[in-house]
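Below are the structure tokens for one structure; questions will follow.
The other protein chains are all here in position, but one chain of the complex has been omitted.
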Amino acid sequence: MTTETLAPSARAAAPKVKSELMQQRIRAARLFLIPMLIALAVVAGWPLLRSIYFSFTDASLSNLEAAQWIGFGNYFRWTVLESGTVRYRGLLVDPAWWNAVWNTVRFAFLSVLFEAVLGMMVALVLNAEFKGRGIVRAAILIPWAIPTIVSARMWGWMLNDQFGILNDLGMRLGLLSQKVAWTATADTAMTAVLIVDIWKTTPFMALLILAGLQMIPKDIYEAAEIDGVHPVKQFFKITLPLVRPALMVAIIFRLLDALRIFDLIYVLTPNSASTKTMSVLARENLFDFDKFAYGSAMSTLLFLIIALLTILYIWLGQVKFDGGDR
Amino acid sequence: MAAIELRNVRKSFGMVDVIKGVDLEVRKGEFMVFVGPSGCGKSTLLRLISGLEDITSGDMLFDGKLVNALAPSKRGIAMVFQSYALYPHMTVYENMAFGLTLEKGKGKEEIRQRVEKAADMLQIRQYLDRLPKQLSGGQRQRVAIGRAITRDPKVFLFDEPLSNLDAALRVATRIEIAKLHESMDHVTMIYVTHDQVEAMTLADRICVLRDGYVEQVGTPMELYERPDSIFVAGFIGSPKMNFIAGDKAEKFGCKTLGIRGEHMDVSADGIWEGTVIHTENLGADSYVYLDMGQEEPIVVRLDGTATYQSGAVVKVSPQEERIHRFDADGKPIR
Partner (left out) sequence: MGATFDLWKATKWVLFYLLVAVIVVVSVFPFYYAILTSFKTGTALFQVNYWPTSFSLDNYWNVLNSGSFPRNLLNSIFVSSVTVILALFLAITASFALARVRFRGRGLLLLTILGISMFPQMAVLAGLFEVIRALGIYNTPWALIFSYTIFTLPFTVWVLTTFMRDLPVEIEEAAIVDGASPWVIITRVFMPLMWPALVTTGILAFIGAWNEFLFALTFTSNNDTRTVPVAIALLSGSTQYEIPWGNIMAASVIVTVPLVILVLVFQRKIVSGLTAGGVKG
């Protein structure tokens, strides 16, 4: 480090000798990160690669070791019959798959839309000062705390066609003319799934939005009040723009979650084609139909879709990755 | 031999240069104060000396030995932080003993003795079993200083230690630190502050920093009487030195004329004339603000009995031997 004769610019460019402290910290950081990285590689990285690999093979559940590479066959292939007609096969021309994609997208879009609107409403209520706010906040945490499977079963019972309380309530209030088999009928199965998911997840949305609302300084509203801005206008001109970053992050966060939905549908509306999502179909193929490779192809496509959306999330959320002081 | 020597030390964070080449010697046993406006790099310089930050280039020597890469704990330093930085979950005793328990070969009894000795010096022995949150701000600051003493450092570093205390406590603690320095005469102390009063009252020597450079190093009286630049002249002393430009300065053969408020006299044959804008009476003395056609009002410091009506016209004269003359670059003409 005795390079005093050099010009300042040359000194800055010279390789910097790290101090003992920095060396110690970087060494420690490396040591601290390695166990986590190994764990993640073993439980996430490797299995992901294997899943993608299986999607290019003819693997079957009973004999994974014998899997042979077949290229894109699971995704798309064609055979020319003797008669000369060409028959296309594979995931990309499978109507069951596209039905599942459509179901998933429909579910994700509708559930997140309702959750955002209702979540905003609940968040606004919780952001107001009123007696009993603590009780309301505790109450909305209950749906969030209940395991998905349990809520699926609870609602399955409430939505029961013969003895369900919702049919009873609907009839009493004159909303329904006859009892509806919510989970079994193709037309209503998706509605049933949506009701349960919205019930369970709106609290989560509301809490995230509430956190955003509470970051808005109160004096902005006081200033608006003095200027005589109507509350509705206050909401659209002040609240919404200021809470938008938090809202966007929450929405995309939820969207990614909704796209991988499995357990609620598996339990609430089993075997209903009108609610079968990508995850449900993929698992069915992997483990129930013994089409392991075909199911792997499905899960690989699902991964691709969600990976793209994750990148979108990070981009839109403008998540800061370099915060912190050291 | 200098206790600490900096040779052309630079520090940059990414593209931003914070310390732009500092040469400085701190003598053994000296109380050195780094002072300057916010953003001048004084805290960064202290952190470079502590070893908490790496120097980007240049050399740093402790007792003649190169310490560029040495870890803070091996430099023989102790540091008192602005926010006290006490460990909230440890008692006062544990706070003070923590560093010693990490050293190898320190017996329990030895640690106890050293903690108690430091506690006695600062009269905090009765608080040893308390947690930091049970103490007042002033007591916490004493504990922070006590923790530093326990380490028996060769160099004591203070990073704006009084800025979180209220005015009365600040004065009391300032005196405490001055007494501490007297009682530990072989310990070098470096103290960072933005408050020039703290600098003037505590320092053996002051290092004025500005924008990453050392502006001037000297004893408080040297800085007060012979500032090396307009910047130092304006920074040291309260009220701030008056700067007069234009014809009045040219008559004295300079671009800018500096004169302190306490070095001006009101008299009927005064050479300058000004209108009283405002008078502040502080009891012992009073500050009279005059409009003399300069950018800023001119402050004259008079004794407390002086009273002037706003709007009155008064004549003042500078004490000629106290005039500071500066050229166009802000450098003194001597």
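We call the chains A and B, going by the order they appear; numbering starts again at 1 in every chain.
Following the convention adopted for this analysis, contacts are C-beta pairs under 8 Å (C-beta built on N, C-alpha and C of every residue); 3 or more make two chains touch, one makes a residue touch a chain.
Everything numeric here is computed off the predicted structure, so don't read it as measured data.
The residue from A:A66, A:V136 or A:L175 that touches the chain not shown here is A:V136. In the complete complex, the hidden chain is touched by one of A:V101, A:I146, A:A181 or A:V229, namely A:I146. When the full complex is taken into account, the listed residue touching the unshown chain is B:A78, out of B:V18, B:M60, B:A78 or B:M241. Only one of the listed residues, A:A44, A:L240 or A:A273, touches the absent chain: A:A44.
Residues 21, 24-26, 28-33, 35-36, 39-40, 42-44, 46-51, 53-54, 64, 121-122, 125, 128, 130, 132, 135-155, 157-158, 160, 162-165, 168, 199, 203-204, 207-208, 211-212, 246, 249-250, 253, 256, 259-260, 262-263, 266-267, 278-279, 282-283, 286-287, 292, 295-296, 299-300, 302-303, 306-307, 310, 313-314, 317, 319-326 of chain A touch the missing chain (whole complex, contact as defined above). If you put the missing chain back, the residues of chain B touching it would be 50, 52, 72-73, 77-79, 81-83, 85-89, 98-99, 102-103, 147, 151.
One rule holds in what follows: only the chains that are shown with their structure count from here on.
Centre-to-centre separation of chain A and chain B, using mean CA positions: 56 Å. The residues of chain B lying in touch with chain A in their complex are 7-8, 10, 12, 21, 51-52, 54, 56-57, 59, 66, 68-72, 74. Residues 1-4, 8, 11-12, 14, 16-22, 24 of chain A are the ones that touch chain B when the two sit in their complex.
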